[in-house]
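Got a structure for you, written out below as structure tokens; questions coming shortly.
A single protein chain has been removed from this complex, and every other one stays in its place.
Read from first to last, the chains carry the letters A and B; within each, the first residue is number 1.
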Amino acid sequence: MSIDPLGAAYLVAITAEAMTAALAAGRRRLDWFGVAVLGCVTALGGGSLRDVLLGHYPLSWVRRPEYLLLTVGAALATIALARAMPRLRTAFLVLDALGLAVFTIIGCRVALALGHGTTIVLVSGLVTGCAGGVLRDLLCGEVPLLLRRELYATVSLLAGGLYLLGRALGLQETALTLATMAAGLALRLLALHREWHVPTFAYGGGKDDAAP
Amino acid sequence: MSIDPLGAAYLVAITAEAMTAALAAGRRRLDWFGVAVLGCVTALGGGSLRDVLLGHYPLSWVRRPEYLLLTVGAALATIALARAMPRLRTAFLVLDALGLAVFTIIGCRVALALGHGTTIVLVSGLVTGCAGGVLRDLLCGEVPLLLRRELYATVSLLAGGLYLLGRALGLQETALTLATMAAGLALRLLALHREWHVPTFAYGGGKDDAAP
Partner (left out) sequence: MSIDPLGAAYLVAITAEAMTAALAAGRRRLDWFGVAVLGCVTALGGGSLRDVLLGHYPLSWVRRPEYLLLTVGAALATIALARAMPRLRTAFLVLDALGLAVFTIIGCRVALALGHGTTIVLVSGLVTGCAGGVLRDLLCGEVPLLLRRELYATVSLLAGGLYLLGRALGLQETALTLATMAAGLALRLLALHREWHVPTFAYGGGKDDAAP
């Protein structure tokens, strides 16, 4: 029997995402309701956007509302635990990196199950892995971090590519999932540690967003 | 025969929402087109987001485009009526509170009709009642008011809970709907009058939104 290591990792990842989002809410002095919303949206928004774009209904948290309750609970618990959070910084960076890999693999699997080709499978992994943070930043009134710096989306694309390559080579699913999670986690932590960035593009011409 | 008091209240509510959204547009000096868009999105956006998340097609304004025309008309009429609006402040606060209760009940009913359980029914009411204002604030480039202060979402959750409780007790639908509308309206106005707020969460640690 093939045991799926993704299930437990997914629960850990959405909990961690909801907690770091709660801190982002606290930095903007949102109220407790805002903390809960930002926690849910960040943890479950990527998968939800993927499902809406692919027409994949019902959304995961609609089918399993306990995911919603878990993220709301984690976000609200963070208010009580706020004082301890700075000491847990490293742990949460690792959990966030794990979440990126886990979400990416889940996104790839959903698209594969729907019969999509390589491009859409990679995009599905990317949206699942990254769109939650984009929605968080938009709700906070900021230009999404994802579009500005850091090797985050690239890690998602590489992890997705690795996963697809392993499938093409006929690797056993559980082993491949574990290997992809490990590789995604390592790559993300390496990018953080080495401060690898995607190059930026600075353009000074024109003033109008609808023209050069 | 059971007469549904929601139908008329819904039309009043989307008209009022479109008009207050038009004033929000006027505060940011949007053009007439922006006024119309902000009116539609605020009045119909909550229900639309609910329908997209639940895969409930067609959206209400697609099935009944007269809703769209009504909100556009109300938003544009507000430009002509702008001078009279400050005197109508109390009336509009009442209509907005009514709208919150009406939208919440409609959202609950839609989710119930789709066979969802308690959590999703309450979330459906909440999204229907509150997401229009969130979309309005996002289009205006601001952190949504809903996430920052005031007892707005909580009123929606309480009204939804009351409605579900009444159904579980087997109350007659029309009476229950009227009672829920009255309770939601009263609670929202009381919250406004007493300046009840959800507590805020202030967190000063770290600087990175993706980490503690």
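The criterion applied here is as follows: a residue touches a chain if its C-beta (ideal position, glycine included) is under 8 Å from a C-beta of that chain, and two chains touch if they have at least 3 such contacts.
What you see is a predicted model, and the numbers here were worked out from it, not measured in a lab.
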Message: If I consider the whole complex, including the chain that's not displayed, which of B:Leu23, B:Ala43, B:Leu98 or B:Val198 touches that chain?
response: B:Leu23
Query: Pick from B:Gly46, B:Gly133 or B:Gly184: which residue touches the chain that isn't shown?
result: B:Gly133
Statement: Residues on subunit B facing the left-out chain by the touch rule are 20, 22-35, 37-38, 48, 52, 57-59, 62, 65, 68-69, 79, 82, 85-86, 88-89, 92-93, 96, 133, 136-142, 145, 152
- request: Over the whole complex, note the residues of subunit A touching the chain we left out.
  value: 52-55, 116-117, 119-120, 123, 134, 138, 141-144, 146-149, 153-154, 197-206, 209-212
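Please note the rule applied: only the chains that are shown with their structure count from here on.
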- request: Would you kindly tell me how far, in whole Å, the mean C-alpha position of subunit B lies from that of subunit A?
  value: 29
